[in-house]
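Removed from the display is one protein chain of the complex; every other protein chain stays in position.
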Amino acid sequence: MMWINIMLIPVVGFIAIVIGLLYAGIDRVLAARMQERVGPPLTQPFLDVFKLMIKENIIPEKSVKWLFNSMPIVCLASTIIILFYLPFGGFSPILGDHGDLILVLYLLIVPALTLVIAGFSSGSPYAVVGAQRKMIMMMSYEFPLAITVVSIAWLLTVSNVPDPFSLQAVTGNPVWGLVGPLGFLGLILQLLVLLFVMPGELGRIPFDVPEASQEIAGGILAEYSGRNLALFYLADAVKVVVFASVIIALFFPHGLGVSGWVGVLADSILFFIKLFLLMFLCSTFIRVAMSRFRITQVVYVYWIPSVLVSLTGLLLMLVDALL
Amino acid sequence: MIKTILELIRNLFKKPMTVRFPHESIEIPEGFRGEHAYEIDKCVSCGLCFRVCPNRAIEMIEAPEKHRDKYPKTYPRIDLGKCCFCGFCEDICPTDAVKLTKNVYLSTFDSKSVIKEPIEK
Partner (left out) sequence: MIKKMNEKNTTSYELLFGPAHPGSGNFSVRLRVDGEQVTSARADPGYLHRGFEKLMEYRDRMQNSILSDRVCVFEALNWNLVHAEAVDELTGEEIPEKARYIRVLMAELSRIQSHLIWYGATSMGIGFDTGFKIAFGYRDYILDLFELVTGGRVYPAGYICPGGVRRDLPDSAKDKIIHVLGKTREMLRKCESFEKTTLRHRTKGVGILNRGDALRLGATGPIARASGISSDVRFDDPYEIYPELDFEIPTRDEGDAYARCIVGREEIQESIRIVEQVLERMPEKKLEPIKPKLANKIPEGEVYVRNEIARGEAGVYMKSVGEETPYRCKIRGPSLLHMVPVLEHLLKGSQIADVPAIYWSLNICPADMDR
């Protein structure tokens, strides 16, 4: 069994990259349609990556070279690793026995951290400003995210589910069935906060302050080019899949319940539909509908309204459990 | 907020404003100032186009050796790289020998094709 899992690791990584890029293509077409444009063909992200791969890889003189070159690889690798702990499609997590929700929560920080280090190591004032902003942003969105995850684990504990932090427990017991009407409302509030954290985690437009191209010329990625930029681009595409999978695992783990390989196939298709809907809502739609926040506004939005809403959700769930 | 969402959803199902350019393109109206069409047989070699050209893109040259019997005078050679497509040469030409056409597809990799000779060699 162990061997099969190890064999599966590159396959899953490859599939994640392909799906991530495909979704990036769909995202661009839909965004273009909402902006009354025709938009690029679906294959455009693949072509972009291909073009970046064959372009010159410029390393600035003032950078810390080993950090500058290693960060894109770490970023992509750490992003793909998260996927092994998450149920992907109709399959159960590959490394599900070895880690739980807490680990996933920590691993989600790693790609963002690599971006920060990449920014500081490139030795450009634009990148430094971007890295500072990214750090501030990480501190802001981690708290509402943590509240949501913990409250779900708490809900599972109260409902006497063994091992509440493991992903099998979370996916095996859909949270919606464990609560009454008040708790249901609380869960919806938690979901909304999580949907709002997603663009921040992905660095999409209202929260793309670290990369704000009109303000700090690409920020963190200002000095990156060629292969290194392509790796960041791939990591960004995979990150969408990863974070959408986290939300699906927490809130929508439902399958069709058909057994056999037909069931696995059907569940995979359902998973992709869910993934697509989440991505459309949290990435594409918010991206075209809003303008970039200021960093002060980002901190405010995450610390005050988001935390308040998710705490209210937690409170409602508590009341619901006590009743 | 709701207005924005409605507007975006309306846009999603609307026909886009842009077209896929190399495959289809918008119609170019009559009177567009594009590439020159020059008819040497109408030309009287007055040199007005050479004198009025604001960018000095027009040069009066002699015809090549083998055509010199038929065309003994000087004729305009147009450098499209210098041309600003103002259309003064068309306006000032007494015999309508120079005219601007609707052709806008002038991008080229060959620097020689930028210069329009009065007579093909």
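A and B are the chain letters, set down in written order, and residue numbers restart from 1 in every chain.
Note that a contact is a pair of C-beta atoms (placed from the backbone, for glycine too) under 8 Å apart; a residue touches a chain by one contact, two chains touch by 3 or more.
Since the model is a prediction, treat every value here as computed from it, not as a measurement.
Residue in contact with the omitted chain (choice from B:7, B:39 or B:96): B:7. When the whole complex is considered, the residue among A:205, A:220 or A:316 that touches the unshown chain is A:205. Contact residues of chain A toward the unshown chain are 31, 34-37, 125-126, 128-129, 132, 205, 208-209, 212-218, 287-297.
In the full complex, chain B touches the omitted chain through residues 1, 3-4, 6-8, 17-18, 26, 28-33, 48, 51-52, 54, 84-88, 91-92, 100.
Note that in this section only the chains that are shown with their structure count from here on.
Spacing of chain A relative to chain B, judged by their CA centroids, is 52 angstrom.
Residues of chain A touching chain B in their complex: 30, 32-39, 285, 288-289.
Residues 4-5, 8, 11-12, 14, 16-20 of chain B touch chain A in their complex.
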